[in-house]
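Below: one structure, written as structure tokens.
Left out: one protein chain. Kept in place: all the others.
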């Protein structure tokens, strides 16, 4: 059964008995996904910095080490290259490690292990050694974090062949996509939008949403296709509301998967609206929006009435807490950008 | 005197007495640039793996340690994070280190020092601590290197605010741009196209070409603006030759600076030709071409008759020697791409 | 590498018990436990005590301000004053300090103004002081990375023939990072004049030392790099000062680097947003509170008669003045021009970045216009 097929059927392996809908945050949904994955598959292990008794600095691994014991969920020494490197060895032995980089910028010490090994091992060995590893990375800003705590480094991963890169924007996806990521035989960079960890929705767990590899039209519109992911999905929806008051009908797409890019869903929307814009927190120059814009233009040029716009961070290091509001894309900034088009 | 002004005047500080033109390779030109920089500025130091008596695996530092002594040019222990990290400390003390990462993929262990410190220190300290460091990185493929020896990782650097990223494609630029990089107060990632190290031209050293921050139209044309850099400049020129035989007039631009991007030179060309394509070895997805395409479309959309094309590597790890010919962009592939346009 | 050359070198193994000059009851000791180090003079000890009192008062004030929401975050060094203050007291003006986020009180002790230190934690800007003015590097967040900067700076000073020494502060957790190793090794191979001071406060956020290392002591690491290592009672300021000073002067004299491990305890939470009840016991905390470094030196100084009530009162008063000044500084609201965001990223101006600056300037002007109207 391929993963895509799998997504068409209900989750086969839910350890959490379905319950009545309750208010669930992204952090709680991720926690439930980890718990259920640990329960159904003895090969799943969770380790990293402070993921044990503390439950992670964002409490995503809350109580898991107590429930499953130290041999399934444990605190490792403090070294990101070590965490990724040892996870690779474990996966070679048949485990399915789910590891955490505590904050986005703290994944950088593991860059060599991720790009030179994790991404390349399956290709190197002609598919004989696959590495079903999930690296969870809380990313992006908006939480008033001091330097190094708010980076959006998705491009470092999306530009690296061999990695799958996904990012949920809501609790249901958080649960479903993390389960799917853990079941994937490809290494997955699982980006968690830290400013949205506490965003709640009413939800019955376990839940299964669309495949993590597909984008979703989350609000229909006719004038513009506005693409967002992770932390900027909320901003995009706000922009759609604002646009509605100004008479612009904005279709919002939650990309969910950054690598691969869902050309089909996005293409259909852009061909319909003839205009596209993408919004992200990372610096614009060489940011993920560059690929989105280049791709849409390449594939749908003659459908486009205007250039694909990027509403992104400035080309500067992420600002200090007092200044981040001036950096982060806002609904107003999105609307102002759309205003620059010749309509 | 700013760097831009400086470029308008002849190099003030040439240690190599001007000689009659001789045939000079890129490797030799880089060697001369290092020698002259070491001679004129006692703060310049060169260190890294095998850059001492061996002269580097590509001989770019040939004989420098013998000439300037071990306190100016030396072999460090084998650790890239260590090399970049200690260079940062040296620069804080007033030195201008020029360091080498032996091959492109071996810069990855230094990723954290480069992105979290080198790129950000000046901003962090409000300009009080600047880091005039040059990291020389032999990059890209075409030399039949085994895995990890042919990566094109320019995007990892160009997407990181705070870094200047340049790449010469010929001996004169190699000399002039390296001198300028060493004189820059910004950290510079200096990418050396390893397949072109032995490309020669008749040259008188020292020489001063255009500022390293500017792109250059190296062949005029009217139908297409073809943008290339480093190893693909030669390919682009071949494509222009081939195009001429097919009746397409291709203007070739050597970008030289990847960050910043020279919007002015490129914009002028694109507005003239109304069509643009970019060629590079790195994987297409999120590659440098994405920024180029997105940017040109944003700024010159209504001048464009066709989408900006990217002729790039496939979205796979760089192939083994026997297969690299199928991966690398060729003149034929460029022409075939241009053929996909509606003309 | 002949057998003979190899045979000549015997490693110096750090002592098995942490070096100590004043015991837990505030009584000076010597003999084996002192490992040849002598008790600093009463004047020196009074000076150290004074700095510790100021530091603790400052730290308490900042913790309070953080609880009141004036700071974005604050990692307290409560309980680590003996290490922090010794590190700075052992340095001369020409020396450089490479601190972490934890080491705010070391900066204070080095003379950086409270406001200049705290503007980082308040969220104004990433570093609030001029590193060159104080010879203090920005407080490093990426763990262990600053150790390499210290090695490089020290190496540069040595190349120039200057007698500058660099001192890098590291946590126990940070020693697990690759950069810590690379720093130790580069320093030793290059004979860089650098001192690595590991504050083993036994916790890396929630991770206890026994999940961080299986070493007998972190000072033992020194053996594998061919440099001296010292395992010191990090709550004994006399011992810490004696050992750190000696290592600093050893480096200054051209003998190369040293690793010092000070065994101490992080009495507070990791930062204000941490919750230590999730991972450590109140008994453990209580045990270490009884080993308070400030109590110990005070007991000794009072016991030996070196600390008079007048001096103590004077220091306490100074501490209150400092706390008040800190409160005032932090209660004022800073004006930071958002356009400065674009000013320091590059020294060479970039047209595209200036466009972005223009964009934000226009946006701000429009907002102002809206607000004004």
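Every chain is named by a letter (A, B and C) in the order it is written, and numbering of its residues begins at 1.
Quick note on the criterion: a contact is a pair of C-beta atoms (placed from the backbone, for glycine too) under 8 Å apart; a residue touches a chain by one contact, two chains touch by 3 or more.
Bear in mind that the values here come from a model prediction, so they are computed numbers and not experimental data.
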Among C:38, C:215, C:253 or C:316, which one touches the chain that has been omitted from the display? C:215
Identify the residue among A:79, A:98, A:224 or A:253 that touches the chain left out of the display. A:79
Residue in contact with the excluded chain [from A:55, A:161 or A:307]: A:161
Residues in chain C touching the chain absent from view: 1, 3, 6-7, 9-11, 13, 16-18, 176-182, 185, 188-189, 191, 202, 209-218, 220-227, 256, 263
Just checking the interface: what residues of chain B touch the absent partner chain? 49-50, 52-55, 57, 74-82, 105-106, 108-109, 144-149, 285, 314-317, 319-323, 326-327, 333, 336
What residue numbers in chain A mark contact with the hidden partner chain? 2-4, 45, 71, 76-77, 79, 81-82, 84-95, 109, 112-113, 116-117, 120-130, 161-162, 164, 184-186, 213, 260-261, 263-264
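Just so it is clear, only the chains that are shown with their structure count from here on.
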Where the centre means the average of the CA atoms, what chain is farthest from chain C? B
Centroid from C-alpha atoms only, then distance chain A to chain C, rounded to Å. What do you get? 36
Counting in whole Å, what is the centre-to-centre distance of chain A and chain B, each centre being its mean C-alpha position? 32
For chain A, residues that touch 2 or more chains besides their own: 81, 105, 108-109, 147-148, 285, 315-317
Where chain C touches two or more other chains simultaneously, the residues are 125-126, 142, 178-179, 345, 352-353
